[in-house]
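For this depiction, one protein chain was excluded, whereas all remaining protein chains were kept in their positions.
So, chain A:
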Amino acid sequence: MNFKRIQLIFLVIFIAMDVLLFMMFNHSNVGDSTASGNNNILEEMHKDQITFSTPTTQKHEGYYFSGNNGDTLRQDAPKLQEQNIRFNGDELVSEFKTPIKLTNDSAKQTLDKIITNSGLIAEGKQYSYSKQLSSNSEVIYVQHVAQMPVYSHFGQIRFDLNSQHRVVGYSQNYLSDVKILKEEAKTISEERALTWLYQYNEIPNGAKVSWVHLAYTRLLTARGQYVFLPTWVFAVKLNNSSSMILKRVNAYTGEVIKTGDNNQTSNANSEIFTLT
């Protein structure tokens, strides 16, 4: 029965080979797909102890547009009541005659009412509350253009709060003369933007991505106009610090947009926040 034994040995060898071949075949299949490519990167990010909520894969649409801080606010200023107004360049700086009291839970509702009152705030209907950009000392409302928020100090209202949590005044910039520069185009997905940000080494190990928004931010200034484009804005919290860094990714090309001196430790993307 020697022949039988030889057959058995061959069978075992061939089964082992089948398993091996099948594994190789499967492996190369996985490596081919780009979708799983992104998943691999997300896994890698988990291994680097980066915390983030599962990104969406949906593509959005947006424009390139230009605008300026023209004299709309100056024209509207005489209508404003109950406040002292001055202009700091194009920025309207106002101090309420009587500070407005805010309770912790109804801050948004109170300010929403104020902002839509054209006797108190000029063009207020164009702005909406931004929880993420607001802090204990400042409540921020952002202007909207083409159904998307503008994260830029050129289109913001910043309410200043005093230590008693009262609104003492605000400063405002308004983007006017908005012109669409190019027809609507598709953006990349949040997942794509996140994986690119990681691959460009912009998210250090152990960091936490607190929130991600698609918003218009300024790319450049040309011919006296600010040029905006859709960007994915990431708020990254470093491992051993409480401060947040804002990162911008061009939502058309996926490039990381850097502004000025990128101070890694400060709460700074000077395009989005005004630093005083």
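Note that a contact is a pair of C-beta atoms (placed from the backbone, for glycine too) under 8 Å apart; a residue touches a chain by one contact, two chains touch by 3 or more; residues count from 1.
FYI, contacts and distances are computed from a predicted model.
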{"item": "Chain left out of the displayed complex - its UniProt protein name, from \"ATP synthase subunit a\", \"Transketolase\", \"Multiple sugar transport system ATP-binding protein\" or \"Regulatory protein YycH domain-containing protein\"", "value": "\"Regulatory protein YycH domain-containing protein\""}
{"item": "Among A:Leu42, A:Ala77, A:Val168 or A:Val227, the residue in touch with the chain that has been omitted", "value": "A:Val227"}
{"item": "Residue of A:Tyr63, A:Tyr127, A:Tyr170 or A:Tyr216 touching the missing chain in the full complex", "value": "A:Tyr63"}
{"item": "Interface with the undisplayed chain - residues on chain A", "value": "4, 7-8, 10-11, 14-15, 17-18, 21-22, 24-25, 28-29, 32, 34, 37, 63-64, 66, 179-186, 188, 219-220, 222-223, 225, 227, 229, 252-254"}
